[in-house]
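Some notes on the structure that comes next.
Complex shown without one protein chain; remaining protein chains in place.
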Amino acid sequence: MRTEFILEAITAVNDVILHSETELESLDREIGDGDHFINLKRGCTTLLAMRDELASLPPADVLQRIGMKLLSTIGGASGPLIATFFMIMAKVEKAGDISSLSEIAAAFNASVEGIKQRGKANAGEKTMLDTLIPVAETFNRLAAANATPLEIFNAIQQTAEQGMLSTRDMIATKGRAAFLGERAIGHIDPGARSSQIIIHTICELAKQHHTA
Amino acid sequence: MRTEFILEAITAVNDVILHSETELESLDREIGDGDHFINLKRGCTTLLAMRDELASLPPADVLQRIGMKLLSTIGGASGPLIATFFMIMAKVEKAGDISSLSEIAAAFNASVEGIKQRGKANAGEKTMLDTLIPVAETFNRLAAANATPLEIFNAIQQTAEQGMLSTRDMIATKGRAAFLGERAIGHIDPGARSSQIIIHTICELAKQHHTA
Amino acid sequence: MKKFINQVDDVLAESLTGFASAHANIVSLNLEPHFLTRRHKAENKVAIISGGGSGHEPLHGGYIGYGMLDAACPGHVFTSPSPDQMLAAAEAVHAGKGVLFIVKNYAGDVMNFEMAAEMLPFESATVLTSDDVAVENSTYTTGRRGVAGTVIVEKVVGSLAETGADLAACKALGDKVNSRTASMGVALTSCTVPAAGRPTFDIGDTELEMGVGIHGEPGRRREPMRNADAIVADMVAAILEDLKPAAGSEVLLLVNGFAATPLMELYLLYNSAAKLLQDKGLNVTRSLVGNYITALDMAGASITICLLDDEIRQHWDSPVHTAALRWQR
Partner (left out) sequence: MKKFINQVDDVLAESLTGFASAHANIVSLNLEPHFLTRRHKAENKVAIISGGGSGHEPLHGGYIGYGMLDAACPGHVFTSPSPDQMLAAAEAVHAGKGVLFIVKNYAGDVMNFEMAAEMLPFESATVLTSDDVAVENSTYTTGRRGVAGTVIVEKVVGSLAETGADLAACKALGDKVNSRTASMGVALTSCTVPAAGRPTFDIGDTELEMGVGIHGEPGRRREPMRNADAIVADMVAAILEDLKPAAGSEVLLLVNGFAATPLMELYLLYNSAAKLLQDKGLNVTRSLVGNYITALDMAGASITICLLDDEIRQHWDSPVHTAALRWQR
């Protein structure tokens, strides 16, 4: 993983999150408490302001700083989960350069495992994990099968979208939507949607890099 | 004054007040606190329930009981003022039977004087006195001039209406409307309107009696 | 109108019953006529009685107890109580040293308390509170309304009465506090009187009512909504123009909510007002923030400033034990 790519990703994710304000806010208003967009925006704004300071650091330190900063900035349920993702990524990167797509896939998988543990949750509970778990699976499977980068990124984007959409018909058992019982049915989980948007954006960026 | 007439008047006034709910309520909402109708209704309901108990009493006692009962039932600004009216009426009646129209006019005048003193107010301050003071004047003048009952009652009704309407363009200096300054202009005073309605009703009743 | 009520006619009695039972160690309720007294009658002191229309809770019942009121007479919603209530309350709490009525200056309250005082078999005096600077004062008019400053008057006079001071001294201190206290209120919404069933006034989403009282009556001016600092600046300016405090004066700052404005906003208003007063060279040494005198379900707030002196500060600080105000120093 390269520091430069991470910094580019920060800018791209910030843009797309800002553009998703209405949607993310209303998803969380419907089955949560309405702050998911604000929480993410706060995180993005802080990372954006950190870019200069991160630019000269090795990727492991960049990921670790991002994790710690998000942990103290986002708050809510998504804060510790997203922070955990980066902190594990950092740990894996530190242990040995992640560079091949299959190494990145393995690191991604470990980070998603970290989210599962932190949130004591799994697939099917109407959370961001319904986007992340299938993505980790697709990513690892295709990387192991030596698919081309383009095939992999396209497949990830598709899987993320399916995963996100699958939350619509679920009853939630974790997160705030769990308080709603049956009333949560018919609504997409905000965290599942934001993860999908972020993954989609990073994949687009990665595709540009691989074709460039 | 006859007990029977007072009891009839209670019923008639109760009816007309109940029919004026929307108007009185909104007048007091506009330049007061919205409770003038409720206050009057509470008074009427209590008097209605007292009719049997009053029926056998001499008029002075009836008036005194009405005054005391209204004092403890209506509350607000109108309670003590209306109660004062009846308590003074009772005192005059007690001092010597009021029977001729000019005696009634004099008693009415004394009672209105009582209201002026209790409320430290006079004509032109946008209160019930803008109905009551001209009525007292008309009543006394015509009774002294030996006008016919019909002429007197018609003139009272007309004066009451003019007095009530005159409050529309006044700035209030007494009562809640005084807090509004210029904003009270354009609104009829609720107490001026309710007094006019009551006077109109009692005059109608008196006319029926005099023609019957 | 959505309210937690059963029958409109029963709201007052049910609410008072709930209040008295939740605070049974402090107050007792009498129902015919309505009045509240301390649970244990105080002896050898001036009996302090207040009252007024209901809908301003915790005023006045919430201020019954050691260091404040001996009794309170609640009228119907926004309607002055009637003299029989004051007479019965006075009968219950009079302790040989006379009765002091603390009355907010409204035509109805003034007349009803006046008639009670005339009929009272005991010596009595009345402190009229009139702290609302939204209303211009004049000898020819009803004069200013009594609003949140009433709480300060009740606390300070209540403390003095507890020392055994006589009626004249209590009345004098009450008048002094009133003359050194000024308030200004702003509403963001109207309130809804239960019996009326609809808001007293309509107001848009970009407007406010400046200079309101505590009865849902319209204020002095309909103005555009603006930020908290700007609203506070106008309110404080009106108050200071009235009080004209000397530089360095020590003041008590009360930010009072009308019921539907959350504490988060009240503390933000307090912050804004306290900073402004400091900038103007005043010394805020005492404070109170919360819903102390309300207007049913109105969103809005008032700011009250009281110019302290040693005597007022001492009686403000002294112990008080009521349902709504309680401290020990």
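Quick notes
Residue numbering begins at 1 within each chain, and the chains themselves are lettered A, B and C in the order written.
Rule of thumb we're sticking to: a residue touches a chain if its C-beta (ideal position, glycine included) is under 8 Å from a C-beta of that chain, and two chains touch if they have at least 3 such contacts.
Note that the structure is predicted; figures quoted are calculated from it, not measured.
Taking every chain of the complex into account, the omitted one touches A, C. The hidden chain makes contact, of the residues A:Met1, A:Ile17, A:Leu47 or A:Ala77, with A:Ala77. Within the full complex, the residue among A:Ile38, A:Leu57 or A:Ala155 touching the omitted chain is A:Ile38. Seen across the whole complex, the unshown chain contacts chain C at 1-7, 11, 14-19, 21-22, 54-55, 57-58, 62, 188-189, 205-206, 208, 225, 227-229, 231, 255, 259-272, 274, 287-289, 291, 294, 296-297, 299, 301, 321, 326-328. Contacts to the hidden chain, counted on chain A, fall at residues 25, 29-35, 38-39, 42, 71-81, 118-119, 173-176, 178-181, 183.
Following the convention adopted for this analysis, only the chains that are shown with their structure count from here on.
Centroids of chain A and chain B (each the mean of its C-alpha atoms) stand 76 Å apart.
We define each chain's centre as the mean of its Cα atoms; on that basis chain A and chain C are separated by 55 Å. Mean C-alpha positions place chain B and chain C at a centre distance of 32 Å.
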